[in-house]
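Here is the structure we will look at.
A single protein chain has been omitted from the complex, and every remaining protein chain is retained in its original position.
Letters are used for the chains, namely A and B, taken in the order the chains are written, and counting of residues starts over at 1 for each.
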Amino acid sequence: MSAPVVTRPSATVSEGAGTARRVPGEPGVWLLVLLDMSVFAVLFVAFLLDRRNEPEAFAAGQADLTLVLGLVNTLVLVTSSALVAGVVRRSRAGVGGTERLLLGSLACGVVFGVLKVVEWAHLLDKGVEPDTGTYSMWFFVLTGLHLVHLLIGSLGLVTLLVIGRRDAHREVAADRRALVEVVATYWHMVDLLWLVIFPLVYLGAS
Amino acid sequence: MSAASIVEEGTVQSTVPDPASAAAGDPGLRVLAVAGVAGVALILSGMLVSGYIPAPGAAWSPERIQEFYAGAATQRRLGIFLMILGTPLFGALVAGMSRVLVLGGGNRGGWANLQTVVGGCGTVLLVLFAMVLAVAAYRPERDAEITQALHDLGWYFAFISAVPFVIQALAIAWVVLRSGVLPRQFGWANLSVAILLLPGAAMLFFHTGPVAYDGLLTFWVPLTDFGLWMLLLAWGMWVSADRDAVAGERR
């Protein structure tokens, strides 16, 4: 790849030089993030409305899950998010050492994905399928939709790694820093949505 | 605009000569934009007339689907007829966007071409959506299971087909964010469209809930999203007709 693949006017970045309030990343990514969060919000409400209709079935479905997998995944994703926040901090400060943190957060993402697939395989093995009942339908919808978001975010982290290596010996351009913030913003959203999915799906009344 | 993209634009224009754009802008883009808006209007009004909004349920029995088509048959056929007229017009938006993308960033990496190819596929899928539903509505007196299968097939053409449209939106977003041919928010809106359309591809796993083919993520969100997206693309083409005129005068 010879030409820069992503360029942008860096107005929002240069504004951030002082203590002035500024939009992390760029405004566009927040359009995407807030739209996505709104869709998830509607799903969360619909999930709990369904739970009110058949509380016993939901409790029974929840009992099929392996709670510890959900807990570990929550901790893994929170850690990943913290590492990415460290990447943004270092990138803004213009100091190096982001690669280690990026690899760490990506590793967390991979662990999350693997555990999720293990959990799905385990459930399918037990005969719990997306069409089995209302609870399992919701379980696969919410975790599946979230996993797709995690994969997209992981692609973003990989992009940062690749660009970081390529630019290792060059001066880091302002638009690179904006890209770091864009990917980080998305990744934090993936974390944040899981923080809500975890108690809804795993810790409901039983 | 970088020197490289000007050179590329030059080569594109030499292979596709377009003297009109040199001085007078590209008003033809406006015609395509209007055609795209007409397409949205025809598809949406057709779906309303034929009773597809809200969508027939994925969990409906064959008999219920049969009754759906047998009752108010002529009205449903009229709605489908409007969809038959409207769906090909998506092609106008694909063609116009290809033009806009090439004007702005050349065709580096073949991304403008990607938009054309998957957009063309998408146009075919939309046309088949309307055509297969027309077949379903044609003989409602046949066995209920057959009508159900045809209805399913028609619905699948429009709603499980999210992926080509996702790729199309990503290609548009990529070129726009890289070249600045349209405002960055236009690129981000396309990324949002892609992410909101994508879950529909999972509808084959579900018969109830938000990912069933009448659900929030597979029907309501994509329907809204897709309609707004078509209007957005038309807008992008409309303003690019102006911008092209300015660029043409400068040359």
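In this text, contacts are C-beta pairs under 8 Å (C-beta built on N, C-alpha and C of every residue); 3 or more make two chains touch, one makes a residue touch a chain.
Rule of thumb we're sticking to: contacts and distances are computed from a predicted model.
Think of the chain that is not pictured: of "Prokaryotic cytochrome C oxidase subunit IV family protein", "AzlD domain-containing protein", "Two component transcriptional regulator, winged helix family" or "Cysteine desulfurase", UniProt labels it "Prokaryotic cytochrome C oxidase subunit IV family protein". Contacts of the undisplayed chain with the visible chains, over the whole complex, involve A.
The residue from A:Ala57, A:Val78 or A:Val111 that touches the chain not shown here is A:Val78. Chain A meets the missing chain through residues 19, 21-24, 30, 34, 37-38, 41, 44-45, 48-49, 51-52, 67, 71, 74-75, 78-79, 81-82, 84-86, 88-89, 181, 184-185, 188-189, 191-192, 195-196, 198-200, 203-206.
The definition used in the following text is that only the chains that are shown with their structure count from here on.
Rounded to whole angstrom, the centroid-to-centroid distance between chain A and chain B, based on C-alpha atoms, equals 28 Å. Interface of chain B with chain A (complex): residues 4, 108, 177-178, 180, 184-185, 187-189, 191-192, 195-196, 198-199, 202, 205-211, 216-217, 221. Those residues of chain A that touch chain B in the shared complex are 3, 5-9, 26-29, 31-32, 35-36, 39, 42-43, 46, 130-131, 134, 137-138, 140-141, 144-145, 148-149, 152.
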